[in-house]
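A protein chain is absent from this complex, but the other protein chains hold their places.
Coming up: chain A.
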Amino acid sequence: MSLWVDKYRPRTLDSLHYHAELTARLRALASSGDFPHMLFFGPSGAGKKTRVACTLRELFGPGVEKIKIDQRVFMTPSKRKLDVNIVQSNFHIEITPSDVGMYDRVVIQEILKEIAQTQQVDLNAKQRFKVVVISEADSLSRDAQAALRRTMEKYMSNMRIILCANSTSTLIAPIKSRCLLIRVAAPNEDEMSRCLNEVAKKERFDLPPSAAQEIIQDSNGNLRKALLVLETLKMQSPDLTGPLTIAKPDWETYCHKLADMILQEQTPQRVLDVRTKLYELLAHCIPPDVIIKTISNRLVDNVAEPLKADVIHWAAFYQVRMRLGSKKIFHLEAWVIKVMSLYKHFFYDVDLTGDFED
């Protein structure tokens, strides 16, 4: 099974469709021989990993695409054995911290040490160093980040690190300062429609502008999502004309229904109802950040003007709590109740906003 989003992904820097200036800079960096540690960040679906892959190819040539999976065993401090699949080529190695869970420090340390201690033996290799790609770097634990920070300096001679993250806010400052920060912004509408049309051309069909427009509106700057939706739509109605209905994913409709529940009624019983729904979402592995974001967007669309700011303010407030704490449901629920009580008081025209301390 190949998805269009994988099939038509640009593989070299030359074939990238947008952010030409960034592309030029990456090319210059790759050819300079003085390649720094890098941190790619930007919204999801903006093309961070595509750019990382292209840069790797620029650095090492097509050999970097020959990938193998090794199963490795790591030992945790509690002497538990940890099986981890490591994806690597001759020139780079990939780590996804969320696959390793709470032991990411051990795994990262081991891998980095190992790479740092081995020299590139292939005399024809274009570069003397190997690259470690850490995707989803924002989920690295503090421990692992601290472990990274020292190694980054120490083993600069034969190793470079490329981090990939949605936001830099969870990374500690020492790491940020050791990396070249590269922001990959979401593509704008023109750029997205160019990409969609390109894919349509390669798949040999015509993409009506109205359909393209609709997909772009729906995907909100996420090119990956746009391409997935395009493929889905094409499958469901091959001619892509007439009024299109882009089916929302189940979880999104669920979140919207949940938002409507919050506004319908504000009673303790409703709190219980909302809680079971929140549990259901969490049980389906929908990231809590996404839940709070989706619900609050829906709420903002439906509440009166003066309340909009409050809804977002408290969403941000409890999102921080969620990061600090361990039981997501507490914070989601606290936020929902906060919104309920704000809404209720607004509705009955009792102004309590002065009462809420920050």
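Keep this in mind: a residue touches a chain if its C-beta (ideal position, glycine included) is under 8 Å from a C-beta of that chain, and two chains touch if they have at least 3 such contacts; residues count from 1.
FYI, contacts and distances are computed from a predicted model.
Choosing from "Trafficking protein particle complex subunit", "Ribosomal RNA-processing protein 43", "Rad17-domain-containing protein" or "UDP-N-acetylglucosamine transferase subunit ALG13", the protein name stored in UniProt for the chain missing from the display reads "Rad17-domain-containing protein". When the missing chain is restored to the complex, the residue among A:Leu82, A:Ala185 or A:Ile312 that touches it is A:Leu82. Although one chain is not drawn, its touching partners on chain A can still be listed: residues 1-3, 6-7, 9, 11, 44-45, 49-50, 52-53, 56, 65, 67, 69, 76-80, 82-83, 85, 87, 94, 96, 98-99, 101-103, 133, 135-136, 142, 164, 222, 224-225, 228-229, 231-232, 235-236, 247, 249-251, 254, 257, 266-268, 270-273, 275-277, 279-287, 290, 318, 320-322, 324-327, 329-331, 333-334, 337-338, 340-341, 344.
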